[in-house]
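Just one protein chain is left out here, and the rest sit where they should.
Our next item is subunit A:
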Amino acid sequence: MTSATNTASRAHGSASLKHRLAERGIDTKLLLLVPAIVFALLLFVYPFAYGIGLTFQPLAATQDQWGGGFLSNYVAFFRDAFIFDSVWLTLKLALPAALFNVLVSIPIAFKLRNKFRGKRLLQTLLVLPITLGTVLTAQGLLIFAGRQGWLNRFLMENGIIDQPLALVNNYIGVMLSLIISGFPFAYLLISSYLSGIDPSLEAAAKTLGANWKQRFRRVTLPLLAPGLATTFILTFVLAFSVFPSARLVGDASGDTRVLALMAYRAFSEQLDYSMASTIAIMMGVVELIVIAFVFLGRSFLYKGSTGGKG
(Lines give C-alpha, C1' and ligand atoms only; values in the text may rest on other atoms or scores of the structure.)
Protein backbone atom coordinates (compact mmCIF):
# COMPACT_ATOMS: atom_id res chain seq x y z
CA MET A 1 0.00 0.00 0.00
CA THR A 2 2.76 2.42 1.02
CA SER A 3 4.72 1.73 -2.12
CA ALA A 4 1.63 2.49 -4.18
CA THR A 5 1.21 5.89 -2.53
CA ASN A 6 4.90 6.54 -2.97
CA THR A 7 4.64 5.86 -6.68
CA ALA A 8 1.56 8.05 -6.89
CA SER A 9 3.24 10.99 -5.13
CA ARG A 10 6.32 10.63 -7.26
CA ALA A 11 4.14 10.49 -10.37
CA HIS A 12 2.42 13.61 -9.12
CA GLY A 13 5.78 15.34 -9.14
CA SER A 14 6.78 14.69 -12.73
CA ALA A 15 3.98 13.21 -14.85
CA SER A 16 1.21 15.32 -16.33
CA LEU A 17 -2.44 14.94 -15.29
CA LYS A 18 -3.18 13.26 -18.62
CA HIS A 19 -0.59 10.60 -17.93
CA ARG A 20 -1.80 10.02 -14.41
CA LEU A 21 -5.38 9.58 -15.60
CA ALA A 22 -4.25 7.26 -18.40
CA GLU A 23 -2.53 5.09 -15.82
CA ARG A 24 -5.89 4.59 -14.15
CA GLY A 25 -7.49 3.70 -17.49
CA ILE A 26 -9.08 7.09 -18.10
CA ASP A 27 -8.29 8.38 -21.57
CA THR A 28 -10.00 9.34 -24.82
CA LYS A 29 -10.53 5.69 -25.73
CA LEU A 30 -13.32 5.69 -23.14
CA LEU A 31 -15.34 7.80 -25.57
CA LEU A 32 -15.78 4.65 -27.64
CA LEU A 33 -18.12 3.43 -24.91
CA VAL A 34 -20.55 6.31 -25.44
CA PRO A 35 -22.67 4.75 -28.22
CA ALA A 36 -23.06 1.54 -26.22
CA ILE A 37 -24.04 3.44 -23.08
CA VAL A 38 -26.56 5.60 -24.96
CA PHE A 39 -27.97 2.49 -26.60
CA ALA A 40 -28.33 0.66 -23.29
CA LEU A 41 -29.89 3.68 -21.57
CA LEU A 42 -32.40 4.42 -24.31
CA LEU A 43 -33.42 0.89 -25.23
CA PHE A 44 -33.05 -1.00 -21.99
CA VAL A 45 -32.71 1.03 -18.82
CA TYR A 46 -35.32 3.68 -19.68
CA PRO A 47 -38.07 1.30 -20.90
CA PHE A 48 -37.39 -1.04 -17.99
CA ALA A 49 -37.64 1.75 -15.44
CA TYR A 50 -40.69 3.10 -17.26
CA GLY A 51 -42.27 -0.38 -17.09
CA ILE A 52 -41.64 -0.62 -13.37
CA GLY A 53 -43.14 2.86 -12.99
CA LEU A 54 -46.21 1.77 -14.91
CA THR A 55 -46.89 -1.08 -12.48
CA PHE A 56 -47.49 1.50 -9.75
CA GLN A 57 -50.11 3.35 -11.79
CA PRO A 58 -53.00 0.87 -11.79
CA LEU A 59 -56.20 1.57 -13.69
CA ALA A 60 -59.11 2.88 -11.64
CA ALA A 61 -61.01 -0.35 -12.38
CA THR A 62 -58.24 -2.45 -10.86
CA GLN A 63 -58.15 -0.25 -7.76
CA ASP A 64 -61.92 -0.51 -7.35
CA GLN A 65 -61.85 -4.28 -7.65
CA TRP A 66 -58.74 -5.21 -5.62
CA GLY A 67 -57.89 -2.12 -3.55
CA GLY A 68 -54.31 -1.63 -2.39
CA GLY A 69 -53.77 1.85 -3.78
CA PHE A 70 -50.72 2.16 -6.04
CA LEU A 71 -49.88 -1.51 -5.33
CA SER A 72 -53.25 -2.56 -6.67
CA ASN A 73 -51.74 -4.34 -9.72
CA TYR A 74 -49.61 -6.55 -7.45
CA VAL A 75 -52.58 -7.28 -5.21
CA ALA A 76 -54.50 -8.32 -8.31
CA PHE A 77 -51.60 -10.48 -9.52
CA PHE A 78 -51.55 -12.49 -6.30
CA ARG A 79 -55.27 -12.49 -5.55
CA ASP A 80 -56.68 -13.12 -9.03
CA ALA A 81 -56.49 -16.90 -9.35
CA PHE A 82 -56.80 -16.69 -13.14
CA ILE A 83 -53.56 -14.70 -13.29
CA PHE A 84 -51.67 -16.19 -10.38
CA ASP A 85 -52.30 -19.81 -11.41
CA SER A 86 -50.48 -19.09 -14.61
CA VAL A 87 -47.24 -18.84 -12.58
CA TRP A 88 -47.63 -22.53 -11.73
CA LEU A 89 -48.79 -23.39 -15.25
CA THR A 90 -45.68 -21.75 -16.70
CA LEU A 91 -43.39 -23.44 -14.18
CA LYS A 92 -45.12 -26.75 -14.88
CA LEU A 93 -44.08 -26.37 -18.52
CA ALA A 94 -40.67 -24.76 -18.18
CA LEU A 95 -39.14 -26.80 -15.35
CA PRO A 96 -39.82 -30.28 -16.79
CA ALA A 97 -38.92 -29.13 -20.30
CA ALA A 98 -35.57 -27.70 -19.16
CA LEU A 99 -34.85 -30.74 -17.01
CA PHE A 100 -35.70 -33.12 -19.85
CA ASN A 101 -33.56 -31.22 -22.35
CA VAL A 102 -30.56 -31.25 -20.01
CA LEU A 103 -30.89 -34.88 -18.96
CA VAL A 104 -31.41 -36.21 -22.49
CA SER A 105 -28.54 -34.13 -23.85
CA ILE A 106 -26.02 -35.73 -21.48
CA PRO A 107 -25.96 -39.28 -22.93
CA ILE A 108 -26.25 -37.96 -26.49
CA ALA A 109 -23.38 -35.52 -26.01
CA PHE A 110 -21.42 -38.40 -24.50
CA LYS A 111 -22.01 -40.69 -27.44
CA LEU A 112 -21.25 -37.97 -29.96
CA ARG A 113 -17.87 -37.32 -28.36
CA ASN A 114 -16.49 -40.36 -30.13
CA LYS A 115 -15.69 -40.39 -33.79
CA PHE A 116 -17.90 -42.50 -36.01
CA ARG A 117 -19.28 -42.57 -39.50
CA GLY A 118 -22.23 -40.24 -39.99
CA LYS A 119 -21.47 -38.23 -36.84
CA ARG A 120 -21.67 -34.92 -38.66
CA LEU A 121 -25.02 -35.78 -40.25
CA LEU A 122 -26.45 -36.78 -36.87
CA GLN A 123 -25.14 -33.61 -35.25
CA THR A 124 -26.69 -31.50 -38.00
CA LEU A 125 -30.05 -33.20 -37.54
CA LEU A 126 -29.91 -32.62 -33.79
CA VAL A 127 -29.10 -28.93 -34.12
CA LEU A 128 -31.33 -28.20 -37.11
CA PRO A 129 -34.46 -27.27 -35.07
CA ILE A 130 -32.62 -24.11 -33.96
CA THR A 131 -32.96 -22.82 -37.49
CA LEU A 132 -36.70 -23.41 -37.53
CA GLY A 133 -38.74 -20.67 -35.91
CA THR A 134 -41.22 -21.58 -33.20
CA VAL A 135 -44.04 -20.82 -35.64
CA LEU A 136 -42.70 -23.30 -38.17
CA THR A 137 -42.27 -25.89 -35.43
CA ALA A 138 -45.85 -25.30 -34.31
CA GLN A 139 -47.12 -25.60 -37.84
CA GLY A 140 -45.21 -28.87 -38.27
CA LEU A 141 -46.59 -30.22 -35.02
CA LEU A 142 -50.16 -29.41 -36.07
CA ILE A 143 -49.73 -31.16 -39.40
CA PHE A 144 -47.97 -34.15 -37.91
CA ALA A 145 -49.68 -34.67 -34.57
CA GLY A 146 -53.02 -32.88 -34.95
CA ARG A 147 -56.42 -34.63 -34.80
CA GLN A 148 -56.30 -35.02 -38.56
CA GLY A 149 -52.49 -35.22 -38.62
CA TRP A 150 -50.38 -37.92 -40.23
CA LEU A 151 -49.70 -39.74 -37.00
CA ASN A 152 -53.32 -40.05 -35.91
CA ARG A 153 -54.51 -40.95 -39.42
CA PHE A 154 -51.84 -43.65 -39.66
CA LEU A 155 -52.68 -45.11 -36.25
CA MET A 156 -56.46 -45.01 -36.88
CA GLU A 157 -56.28 -46.50 -40.36
CA ASN A 158 -54.20 -49.37 -39.07
CA GLY A 159 -56.67 -49.94 -36.26
CA ILE A 160 -54.16 -49.31 -33.50
CA ILE A 161 -56.36 -46.67 -31.83
CA ASP A 162 -60.07 -45.82 -32.04
CA GLN A 163 -59.92 -42.18 -30.96
CA PRO A 164 -57.32 -39.71 -32.24
CA LEU A 165 -54.61 -38.98 -29.66
CA ALA A 166 -54.83 -35.45 -28.28
CA LEU A 167 -51.24 -34.36 -28.85
CA VAL A 168 -51.72 -30.72 -29.75
CA ASN A 169 -53.78 -27.79 -28.51
CA ASN A 170 -52.94 -28.81 -24.98
CA TYR A 171 -50.07 -29.19 -22.50
CA ILE A 172 -48.42 -32.00 -24.50
CA GLY A 173 -48.28 -29.89 -27.65
CA VAL A 174 -46.49 -27.02 -25.92
CA MET A 175 -44.15 -29.43 -24.16
CA LEU A 176 -43.23 -31.07 -27.48
CA SER A 177 -42.57 -27.67 -29.00
CA LEU A 178 -40.38 -26.63 -26.04
CA ILE A 179 -38.36 -29.82 -26.35
CA ILE A 180 -37.91 -29.47 -30.09
CA SER A 181 -36.67 -25.91 -29.81
CA GLY A 182 -34.84 -26.20 -26.48
CA PHE A 183 -32.98 -29.46 -26.98
CA PRO A 184 -30.46 -28.20 -29.57
CA PHE A 185 -29.41 -25.40 -27.20
CA ALA A 186 -28.97 -27.81 -24.32
CA TYR A 187 -27.10 -30.30 -26.50
CA LEU A 188 -24.72 -27.71 -27.97
CA LEU A 189 -23.93 -26.24 -24.56
CA ILE A 190 -23.41 -29.55 -22.84
CA SER A 191 -21.25 -30.98 -25.59
CA SER A 192 -19.01 -27.94 -25.39
CA TYR A 193 -18.76 -28.29 -21.61
CA LEU A 194 -18.00 -31.97 -22.09
CA SER A 195 -15.27 -31.33 -24.61
CA GLY A 196 -13.66 -29.04 -22.03
CA ILE A 197 -13.02 -32.00 -19.74
CA ASP A 198 -9.59 -33.50 -20.36
CA PRO A 199 -10.11 -37.04 -21.75
CA SER A 200 -6.99 -38.20 -19.92
CA LEU A 201 -8.94 -37.83 -16.65
CA GLU A 202 -11.26 -40.62 -17.72
CA ALA A 203 -8.31 -42.64 -18.97
CA ALA A 204 -6.68 -42.19 -15.56
CA ALA A 205 -9.85 -43.30 -13.78
CA LYS A 206 -9.94 -46.33 -16.07
CA THR A 207 -6.40 -47.39 -15.22
CA LEU A 208 -7.26 -46.93 -11.53
CA GLY A 209 -9.95 -49.57 -11.91
CA ALA A 210 -13.12 -47.50 -12.27
CA ASN A 211 -15.83 -48.97 -14.50
CA TRP A 212 -17.89 -46.66 -16.70
CA LYS A 213 -20.52 -46.00 -14.04
CA GLN A 214 -17.91 -45.08 -11.46
CA ARG A 215 -16.04 -42.96 -13.97
CA PHE A 216 -19.20 -41.03 -14.77
CA ARG A 217 -20.34 -40.60 -11.20
CA ARG A 218 -16.98 -39.84 -9.61
CA VAL A 219 -15.11 -37.95 -12.34
CA THR A 220 -17.15 -36.72 -15.28
CA LEU A 221 -20.38 -35.73 -13.53
CA PRO A 222 -18.75 -33.61 -10.81
CA LEU A 223 -16.72 -31.77 -13.44
CA LEU A 224 -19.72 -31.37 -15.72
CA ALA A 225 -22.21 -30.34 -13.02
CA PRO A 226 -21.55 -26.57 -13.07
CA GLY A 227 -22.03 -26.65 -16.85
CA LEU A 228 -25.25 -28.60 -16.42
CA ALA A 229 -26.53 -25.96 -13.99
CA THR A 230 -25.77 -23.17 -16.46
CA THR A 231 -27.40 -25.10 -19.30
CA PHE A 232 -30.45 -25.73 -17.14
CA ILE A 233 -30.80 -22.02 -16.38
CA LEU A 234 -30.55 -21.02 -20.04
CA THR A 235 -33.03 -23.59 -21.30
CA PHE A 236 -35.33 -22.81 -18.38
CA VAL A 237 -35.35 -19.09 -19.20
CA LEU A 238 -36.06 -19.91 -22.85
CA ALA A 239 -38.93 -22.19 -21.92
CA PHE A 240 -40.32 -19.88 -19.25
CA SER A 241 -40.87 -17.05 -21.71
CA VAL A 242 -42.70 -19.38 -24.12
CA PHE A 243 -45.30 -17.45 -26.07
CA PRO A 244 -46.00 -18.39 -29.72
CA SER A 245 -46.20 -22.14 -29.22
CA ALA A 246 -48.38 -21.74 -26.12
CA ARG A 247 -50.87 -19.98 -28.36
CA LEU A 248 -50.44 -22.04 -31.55
CA VAL A 249 -50.20 -25.60 -30.25
CA GLY A 250 -51.43 -25.02 -26.71
CA ASP A 251 -54.66 -24.41 -24.91
CA ALA A 252 -54.33 -20.63 -24.63
CA SER A 253 -57.05 -20.06 -22.08
CA GLY A 254 -56.63 -23.26 -20.09
CA ASP A 255 -53.64 -25.50 -19.41
CA THR A 256 -51.06 -23.44 -21.22
CA ARG A 257 -52.14 -20.03 -19.97
CA VAL A 258 -48.50 -19.02 -19.53
CA LEU A 259 -47.38 -15.69 -18.08
CA ALA A 260 -46.25 -14.29 -21.42
CA LEU A 261 -49.75 -14.92 -22.79
CA MET A 262 -51.36 -13.29 -19.76
CA ALA A 263 -49.20 -10.19 -20.18
CA TYR A 264 -50.01 -10.05 -23.88
CA ARG A 265 -53.71 -10.39 -23.16
CA ALA A 266 -53.69 -7.69 -20.51
CA PHE A 267 -52.14 -5.23 -22.87
CA SER A 268 -53.80 -6.12 -26.19
CA GLU A 269 -57.26 -7.20 -25.11
CA GLN A 270 -57.81 -5.27 -21.89
CA LEU A 271 -55.59 -2.33 -22.91
CA ASP A 272 -54.23 -2.43 -19.36
CA TYR A 273 -50.56 -1.45 -19.82
CA SER A 274 -49.92 -1.26 -16.12
CA MET A 275 -51.20 -4.82 -15.48
CA ALA A 276 -49.22 -6.13 -18.46
CA SER A 277 -46.07 -4.52 -17.03
CA THR A 278 -46.78 -6.01 -13.63
CA ILE A 279 -47.05 -9.50 -15.11
CA ALA A 280 -43.85 -8.98 -17.10
CA ILE A 281 -41.98 -7.84 -13.98
CA MET A 282 -43.31 -10.78 -11.98
CA MET A 283 -42.12 -13.13 -14.75
CA GLY A 284 -38.64 -11.79 -14.20
CA VAL A 285 -38.98 -12.19 -10.44
CA VAL A 286 -40.03 -15.85 -10.73
CA GLU A 287 -37.15 -16.54 -13.12
CA LEU A 288 -34.70 -14.89 -10.75
CA ILE A 289 -35.97 -17.02 -7.87
CA VAL A 290 -35.41 -20.24 -9.85
CA ILE A 291 -31.98 -19.07 -11.01
CA ALA A 292 -31.05 -18.15 -7.43
CA PHE A 293 -31.89 -21.68 -6.29
CA VAL A 294 -29.80 -23.23 -9.08
CA PHE A 295 -26.84 -20.96 -8.31
CA LEU A 296 -27.15 -21.78 -4.64
CA GLY A 297 -26.83 -25.47 -5.51
CA ARG A 298 -24.00 -24.73 -7.91
CA SER A 299 -22.02 -22.94 -5.21
CA PHE A 300 -21.45 -26.28 -3.49
CA LEU A 301 -19.83 -27.75 -6.60
CA TYR A 302 -16.23 -27.71 -7.79
CA LYS A 303 -15.95 -24.87 -10.31
CA GLY A 304 -12.27 -24.75 -11.19
CA SER A 305 -10.43 -25.87 -14.27
CA THR A 306 -11.40 -29.14 -15.88
CA GLY A 307 -8.23 -29.38 -17.91
CA GLY A 308 -6.58 -31.98 -15.74
CA LYS A 309 -3.49 -29.98 -14.90
CA GLY A 310 -5.45 -28.07 -12.29
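Rule of thumb we're sticking to: a contact is a pair of C-beta atoms (placed from the backbone, for glycine too) under 8 Å apart; a residue touches a chain by one contact, two chains touch by 3 or more; residues count from 1.
The rule is simple: contacts and distances are computed from a predicted model.
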Name of the absent chain as recorded in UniProt (options "Cell shape-determining protein MreC", "ABC transmembrane type-1 domain-containing protein", "ABC transporter ATP-binding protein" or "histidine kinase"): "ABC transporter ATP-binding protein"
Of A:Gln57, A:Gln148 or A:Ser200, the one touching the omitted chain in the full complex: A:Ser200
Contact partner of the left-out chain, one of A:Gly25, A:Gly69, A:Gly159 or A:Gly304: A:Gly304
Of A:Leu59, A:Leu151 or A:Ala210, the one touching the omitted chain in the full complex: A:Ala210
Contacts of subunit A with the absent chain, listed as residue ranges: 198, 200-201, 203-211, 214, 218-219, 222-223, 302, 304-310
